[in-house]
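What you see is the complex with one protein chain gone and the rest in place.
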Amino acid sequence: MPAQATNQLRVAVVGANGYGGLQTLRLLHGHPALQVTFLAGDRSAGKPWSRIAPFLAAASDLLVERPDPDRIASRADLVVMSLPNGMAARFTPALLDRGLRVLDLSADYRFTDLDAWRAIYGPIVHNDRNDGALCREAVYGLPECCADAIATARLVGCPGCYPTASLLALMPLLQKGLIETDGIIIDAKSGTSGGGREAKVNLLLAEADEAVMPYGVTGHRHTGEIELQASRMAGQTIQLQFTPHLLPMVRGLLATVYGRLRDPGLTAEDLTTVYEAAYRSAPCVTVLPSGTYPSTKWVRQTNKAMLSVAVDSRTGQVIVLSAIDNLIKGQAGQAVQCMNLMAGLPQDMGLPLLPFYP
Amino acid sequence: MPAQATNQLRVAVVGANGYGGLQTLRLLHGHPALQVTFLAGDRSAGKPWSRIAPFLAAASDLLVERPDPDRIASRADLVVMSLPNGMAARFTPALLDRGLRVLDLSADYRFTDLDAWRAIYGPIVHNDRNDGALCREAVYGLPECCADAIATARLVGCPGCYPTASLLALMPLLQKGLIETDGIIIDAKSGTSGGGREAKVNLLLAEADEAVMPYGVTGHRHTGEIELQASRMAGQTIQLQFTPHLLPMVRGLLATVYGRLRDPGLTAEDLTTVYEAAYRSAPCVTVLPSGTYPSTKWVRQTNKAMLSVAVDSRTGQVIVLSAIDNLIKGQAGQAVQCMNLMAGLPQDMGLPLLPFYP
Amino acid sequence: MPAQATNQLRVAVVGANGYGGLQTLRLLHGHPALQVTFLAGDRSAGKPWSRIAPFLAAASDLLVERPDPDRIASRADLVVMSLPNGMAARFTPALLDRGLRVLDLSADYRFTDLDAWRAIYGPIVHNDRNDGALCREAVYGLPECCADAIATARLVGCPGCYPTASLLALMPLLQKGLIETDGIIIDAKSGTSGGGREAKVNLLLAEADEAVMPYGVTGHRHTGEIELQASRMAGQTIQLQFTPHLLPMVRGLLATVYGRLRDPGLTAEDLTTVYEAAYRSAPCVTVLPSGTYPSTKWVRQTNKAMLSVAVDSRTGQVIVLSAIDNLIKGQAGQAVQCMNLMAGLPQDMGLPLLPFYP
Partner (left out) sequence: MPAQATNQLRVAVVGANGYGGLQTLRLLHGHPALQVTFLAGDRSAGKPWSRIAPFLAAASDLLVERPDPDRIASRADLVVMSLPNGMAARFTPALLDRGLRVLDLSADYRFTDLDAWRAIYGPIVHNDRNDGALCREAVYGLPECCADAIATARLVGCPGCYPTASLLALMPLLQKGLIETDGIIIDAKSGTSGGGREAKVNLLLAEADEAVMPYGVTGHRHTGEIELQASRMAGQTIQLQFTPHLLPMVRGLLATVYGRLRDPGLTAEDLTTVYEAAYRSAPCVTVLPSGTYPSTKWVRQTNKAMLSVAVDSRTGQVIVLSAIDNLIKGQAGQAVQCMNLMAGLPQDMGLPLLPFYP
């Protein structure tokens, strides 16, 4: 492990055994200014990290401990919560009370309104949350739209893979009012690691390889989250179509986003210029030249989002292709990007931005 | 090889070395009434089939020959042309002149109007075609919409994978006028075998695995073919959005088709009923119950199309999921289905309709 | 479903929801002389098959029932047991008592000596078996070595994928004493479907794709089974090295088998002749010409084993490549092949022998 500067921030990772936790540890290994000093997990408590993840043994020599708020507070400044939906909300109030700043990878703090969360997650997660005030305080952790608020936040609800790819594709169009607010379609394709490190029959290689599988058609729970943020960007209420598909690959997510141009005279070149301007100061977004479309492999294992804009002048449709790595820019890398902002560091510090192709 | 009935029809396959040819031979192996009696190919002429395809040696003990029309006419009744675009048109007139019936797997005879073909394929294929009359005569080989015409046709232009999946998804909606004719979006996902058996860097496993790659955005050459047939189904001109993507799998194609319902009160159950009625006599189409979405694995290596219809009452969108095997129902199986019709046989005779899952 | 002959044998499948059950149902769909008349399962009892397997709905319209011996005996002649190790032995005695003939896909009846089974499976399976007499009676269900005994057996213990590929590779060498009996190495590579349809983290696509994983090195439980049968073939006790590896693919198994030639003057052509003779009457085995090596794709979704023999005259080693589909020739197809023999039918009746390439 590289020598550590004395003024590093100390990071606790709660839920170290899932993909979110693994990626966070991997990304912070060698980070110049953020150091993992506490690993917490329920099932793996008491075990050395090197036993849990022999493939990442060198990333840490810590023991996994129970997620005790006092112990975390004594040894960390920031906490990354990588737990199932509904679980982060059980620990977060105690962590904030002890002066910690919290980044949550679940959906628990992505909605300003607790009732909005409850409407979507209530039926699938047992909970008796009453932390509505924290929901209102929490900042949406998409650095490309909310960098200033993230920088000073106590609590950040980091968006996952589908909202990240979708919102980066939509933001310039919505903020500038370039498309109709109805009729937006997001057709998204994800590798199966998005389903997490839980044993599920439908995510077995034998089931998921050599197959593309639509799911959650018309009712996927990320629809509401995307609509909420898209509405903020547009300044008006938006309802849209979101259709996710599982692809036979480990990592990578592509959102193909369709909208109807208000001005059908706009060309792909025009819009590419608009996107370049919108993301000029976003080091983790690359806008490709018109006519070049991103493969998810171009962003594999990076914190980069690659966008490409096409226009069909016959139909008046704009099509935005948005590619990310679902576990980095769509999960743990996003959290590191937010932590960098919270620590006053360059937002891409320590983050991989170039793939190892192929 | 099984014993052959005396009244079998004899089939010539021209272009036996590509995936279309390989699949046709495989499907006709053991077919009760169609027998491959002639194999033609340029590069492989003179070689025994068993040397070209040791994995399918048992499918035929023929030698590959040059595609000589007289020799073909003396030994076959039907000809399946599995050649690159622009090539079938060079051979077909001579074959028809000799009384053969021809099924073409390329795009050469999918357009009633030679100029329509030329507008799309002219820039990419060297040709000096003047067989406009044959284009007008040719029947579009989609049995679910054109069975009667196929049965008596001399010349059938079989649709490929993208138009097949897309048109089966759209047909009931368009024929019954259930959706607006503008704003239709087809987001299609295909395995890489759709790119054929030519060595191309972008289709190498090293490049295409662990990646999803959009291509042909706003300008894929199948757009015009789909629009032509969709317009016929709707009885009015349709322009639509077609976006293909390459997925990291060998076979399988999913079209996710979006349309705006004219009557937003229609439910998924209503439309499932409509689809079941439309495909009641189509043995190669299965309409899934509302809420069950097809994996392409469910139709892998079969001639089955599986459809599922969803409705989002919030947005007024209908979403049709349409899954096929791109090399069977999307190519060679479709040709066999057409040949069955041409021979007066049940259209699914000899065709696999059940997958070997997983 | 095709019309059924009146003199068909009736087959019960116990454990219809796993891959062994699914494949058996698929293979018997359309079999000319064997018909599935009873489906049994614990967790799925009471559900219609079409709900459990919408992708194979057409394969059966039966309800899944509890595995009651009397009910099975009243409705079936043959029983295929597709249950976890240790489970078949609980049901089999009662089934045999009622006059049924049983084929077991687990390891329960692959060992003549119950203690040999117990030595391997005792530590990992709870059991209180005392059916040693049945173990002695049971026939090893590898048709290429034991066809006559299978034909008249009441109880057949069908070998799984690793022993099948390994033993077919070794049999001619051992029976003719062509290799030393020490120093045999079997390096085996399998798709992940061999791990069954149970949710396991290490078999998730996210974990197993883009990886090759050795496991069970020096201690895999199939070692003893392979050694037992190899010893029978050789007429003397054999100990060998067996190293399995998981590959990132759904189906397919390749065993690369190494032995030291007793006569180093033998060539690959000599041995290919020996193998062709050994398997002349084996319709499910193909011996490839010297210098042609099988891809597992050449046997995918077939009941065929493809063998190729190479010799390195420098080292005196013979290398046999043996490719099968682990779920067909390595599991359910093998059982159907045995049932054909038990029913006095051609052993390859109703079995797919040609792949759909690619």
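Going in written order, the chains are labelled A, B and C, and every chain counts its residues from 1.
Basically, a contact is a pair of C-beta atoms (placed from the backbone, for glycine too) under 8 Å apart; a residue touches a chain by one contact, two chains touch by 3 or more.
This one's a predicted model, so the numbers in the text were calculated from it and none came from an experiment.
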item: Chain not shown: contacting residue from B:Pro48, B:Gly132, B:Gly195 or B:Pro264; value: B:Gly195
item: Residue touching the undisplayed chain, where the options are C:Arg75, C:Lys176, C:Lys200 or C:Arg260; value: C:Arg260
item: Contact partner of the left-out chain, one of A:Ser193, A:Gln241 or A:Thr272; value: A:Ser193
item: Sites on chain C contacted by the missing partner chain, in the whole complex; value: 182-183, 185, 187, 189, 191, 206-207, 209-215, 217-218, 239-241, 243, 245, 247-252, 254, 256, 258, 260, 293-297, 300, 310-312, 314-315, 317, 319, 321, 358
item: Absent chain, residues of chain B that touch it; value: 19, 191-193, 195, 197-201, 203-210, 248-251
item: Missing-partner contacts on chain A, residue numbers; value: 19, 22-23, 26, 29, 53-56, 58-59, 193, 209-210, 250-251, 288-289, 292, 295, 297-298, 301, 327-328, 352-358
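Here is the rule we use: only the chains that are shown with their structure count from here on.
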item: Geometric centre: closest chain by C-alpha means; value: B
item: Chain centre separation in whole Å, for chain C relative to chain A (CA means); value: 45
item: Per-residue overlap in chain A, given as positions that touch at least 2 other chains; value: 191, 206-207, 209-210, 248-251
